[in-house]
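Below: one structure in structure tokens.
Note that this complex is displayed minus one protein chain, with the remaining chains in position.
By written order: A, B and C. Residues from 1 in each chain.
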Amino acid sequence: MSILDWFTKDDARNSRYEERLNIPGDLWAQCPQCKEAIYLKTLASNFRVCDCHYHFRLSPEERIQMIFDDGSFSEIDTTLEAVDFLKFADTEPYSDRLKKAKKKTKHADAIVIGMATLHQLPVNIGVMDFGFMGGSMGSVVGEKIARIIEHAIHNKFPLIIFTSSGGARMQEGIMSLMQMAKTSAALQQLSEVSVPYISVLCDPTTGGTSASFAMLGDVNIAEPGALISFAGPRVIEQTIRQKLPKGFQRSEFLLEKGMLDRVVHRRDMRNILTTLIRLLNPHTTKKDVV
Amino acid sequence: MSILDWFTKDDARNSRYEERLNIPGDLWAQCPQCKEAIYLKTLASNFRVCDCHYHFRLSPEERIQMIFDDGSFSEIDTTLEAVDFLKFADTEPYSDRLKKAKKKTKHADAIVIGMATLHQLPVNIGVMDFGFMGGSMGSVVGEKIARIIEHAIHNKFPLIIFTSSGGARMQEGIMSLMQMAKTSAALQQLSEVSVPYISVLCDPTTGGTSASFAMLGDVNIAEPGALISFAGPRVIEQTIRQKLPKGFQRSEFLLEKGMLDRVVHRRDMRNILTTLIRLLNPHTTKKDVV
Amino acid sequence: MKALDFEKPIYDLQEKIDELRQLAASTDMDLQSDIDAIEARADMLKAQIYASLTPGQIIQIARHPNRPNTLALANLLCSDFVELKGDRCFRDDPSIVGGVGTLGQYRVMIIGHQKGSDTKEKIRRNFGMPHPEGYRKALRLMKMADKFGMPIVTFVDTPGAYPGKEAEERGQAEAIAKNLKEMTGLCVPVVSVVIGEGGSGGALGIAVSNRILMLEYAVYSVISPEGCASILFRDASRAEYAAEKLKITAQDVVDLGIADRILPEPLGGAHHDWQVVSETIAAALADELDRLSALSREAVKADRYQKFRSFGRYKDTAIQAVSALPSAKSSKSSKKKL
Partner (left out) sequence: MKALDFEKPIYDLQEKIDELRQLAASTDMDLQSDIDAIEARADMLKAQIYASLTPGQIIQIARHPNRPNTLALANLLCSDFVELKGDRCFRDDPSIVGGVGTLGQYRVMIIGHQKGSDTKEKIRRNFGMPHPEGYRKALRLMKMADKFGMPIVTFVDTPGAYPGKEAEERGQAEAIAKNLKEMTGLCVPVVSVVIGEGGSGGALGIAVSNRILMLEYAVYSVISPEGCASILFRDASRAEYAAEKLKITAQDVVDLGIADRILPEPLGGAHHDWQVVSETIAAALADELDRLSALSREAVKADRYQKFRSFGRYKDTAIQAVSALPSAKSSKSSKKKL
């Protein structure tokens, strides 16, 4: 199968995706950036990107269906669940927050991991869910990331992680901080066996998530306009007592500052990722590609 | 022998050095920095450093006698000499320039290499001579640096190079440019066998010399006030059409900019170097130290 | 010495004792029995107060301006300490310092946060809050240590990585992340001592170590209690409460299985006797380095990886157990199709 074949057979994907979603034509969303109203059906057929290039946040399901081969994803480690081992309660007990988040997202925690294919090339993937407690990283997120990395170490297929996270999950105290080291440590091992890791940073990727696995891609890609930072803009404004310039800590800013390889429109993501994993992976045999 | 013993028996060194130089007391030099007149004898007993901390340039002989154990230096590769293979002539033929420089400095080219000891610890050293055609690096300088590095690779004793050079020797055209790569390549090999290299940058270290072995020390040390740059201040002023701030491209500036580990007064150089080579070298046996 | 508010009663008694002593000296009166009595009361009070410190009070000790700092400890531990500077890229960051020295029988690389003691130095050192170049300097020195086979000791004492405009522009997230990854690749022993404040990612950025030791009144936290209170409780005044909930004291961090060992401080805290503290640290480091140096380079690296790999508390509903030490393989039974 040639490279061109891969790309041409993609055209039908979106309409199929749209059908599957089965959205009635009269529902609409407001774009947070240009404030225009957009029909959900139009939005879905445009990769949930507004004409002004605002990229709406996606659920893991939406993202996987947009990017990977139809039906190719098989999730693993669905049974790992968070434990409120500190009996933490802020304005609400952690255990209640967990229950609500599970109900809302239908996921056990803020990341989904598994294997999929991309133009028939097998990949290990992780997709974070900002809808689950702000995509915060506690023990379960850290463990699942470590596990998908370990799968990549064993099966030698590339790793792609889509981040969308406010950072460490404070409700798990210092244990959540340690997930930064745990995930980064696993990536060091991946690096030592020369398996490529592509980090795709989506809005928002901040705090402990950006300061660990999100920034450690062999290639770092971001969706346009994503907020990517260590300290959030509000904290910085308090520190320097000044307004930050427009576009500060957004993808395009980080690209200019040398932190990202590319800013990629969601429409082009599937093809760029395919090309990159095909080119970078030294473990790809001719059989895998042809 | 304990560390303290090393340092205490050093006190007598300078007076001995001064005696050996046998300078009549009525000759004086003017300090280029504070413009004061200083008796040469005073200057010699102060490591040729003015009270204003201006470090006078040294010949290789002066530097070796100030820093290494008395009589411990044995020079090697004295017979390598430059060849005017491009038949280069600017305002004066290269071959004439070489003759004059040899006569003036009593050296064959702009660097002296060999082995010495530092508080009894054996080291491989290179000492550049700004007096020889501005310390410029042609084939002989490059070759001698590569050779002393190779000696270090074989004997596993640390390497210390004192730089003082305007950069590549234009009279040898592209061949002088290649000496940058040759010396750096040899340092990569040294690095792979974990032998420490300390670069001591003296006034001035610019151009192709700074952009190769001079900047590649495991530890980079500079004498105070040394000019250290890639492009010289005059070239930059022409580029930006502005005066450069005071202290720009001087040792202290580079220290602040993260390019140097330390700025060390000539008086303290011997002890700092001793401590560093003792601590860094994994090949030092207990026998060597005690 | 700055008295912390909960130490006020002790300092009041101490003042009284001093007054009595002066009186005795100037008037030739014999007040020894009174002095002894008050001193005994002061000792009892001290013991009581320090035996029941709240996390909020412990933080105050951890942040005490006179606590021993990295450079002071480096010089107390090594008679031949030589500081090394620079990230070889942008700047020397004075809020992280490092250098080489001899510690007992080991040539070591010491790296740590440096807050600064007087106002001028505090400003110069940015109150111990590093910019990215601080982490890059630390990594440069760690790689140097790795190359020359020198064990690494890090001293952790920072409110956190600096949350400023330039720090973000120059890649604070990247710099910390890179350290976390690269420290895992080091083949020499790395021992960290939290000597004061272990503030979040800014602390972790130099603490991916084979052993994590904590001084008795040091703290280690994912976020400052103040930050936590204002974000989660939307009420900055609830910092004391947040400090309790976050489990940040040395004992808590040991109980959670993260820190390995608590190093006792002199009564009242490390700031009362740097010499004693440095001796405690020297003994603990010698102990840990002896054990780690017995391992091969690969084993040292594997030991560090296993330590961090094991961190996490969660349950696997498929196997109905809360696990703190999961196996590296995921169970096949837990697959599902999307």
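The criterion applied here is as follows: a residue touches a chain if its C-beta (ideal position, glycine included) is under 8 Å from a C-beta of that chain, and two chains touch if they have at least 3 such contacts.
It should be emphasised that the depicted structure is a prediction, and the values quoted were computed from it without experimental measurement.
Undergrad: Given the contact rule set out at the top, which of the displayed chains would the hidden chain touch in the full complex?
TA: A, B, C
Undergrad: Among B:T105, B:S164 or B:S210, single out the residue that touches the unshown chain.
TA: Among B:T105, B:S164 or B:S210, only B:S210 touches the chain that is not shown.
Undergrad: Going by the contact rule already stated, which one of B:S164, B:S229, B:S251 or B:N271 would touch the omitted chain in the full complex?
TA: Only one listed residue reaches the unshown chain, and that is B:S229.
Undergrad: Which of B:H55, B:K156, B:K182 or B:R266 touches the chain that is not shown?
TA: The missing chain is touched by B:K182.
Undergrad: Using the document's contact rule, name the residues of chain C that touch the chain not shown here.
TA: 88-90, 132, 136, 170-171, 174, 178
Undergrad: Could you please point out the chain A residues that touch the chain left off the display?
TA: Looking at chain A, the ones touching the missing chain are residues 3, 191, 194, 196, 218-220, 255-262, 272, 275-276, 279-282.
Undergrad: Name, in rising order, the residues on chain B that touch the hidden chain in the full complex.
TA: Within chain B, the residues that touch the unshown chain are 61, 64, 71, 73-83, 85-86, 88-91, 114, 138-140, 142-143, 146-147, 150-151, 168, 170-182, 184-189, 191-192, 207-208, 210-216, 228-231, 235-236, 239-240, 244, 248-249, 257-259.
Just so it is clear, only the chains that are shown with their structure count from here on.
Undergrad: For chain B versus chain C, what separation do you get between their C-alpha means, in angstrom?
TA: 41
Undergrad: So what's the Cα centroid distance for chain A and chain C, whole Å?
TA: 33
Undergrad: Would you mind listing the residues of chain C that make contact with two or more other chains?
TA: none
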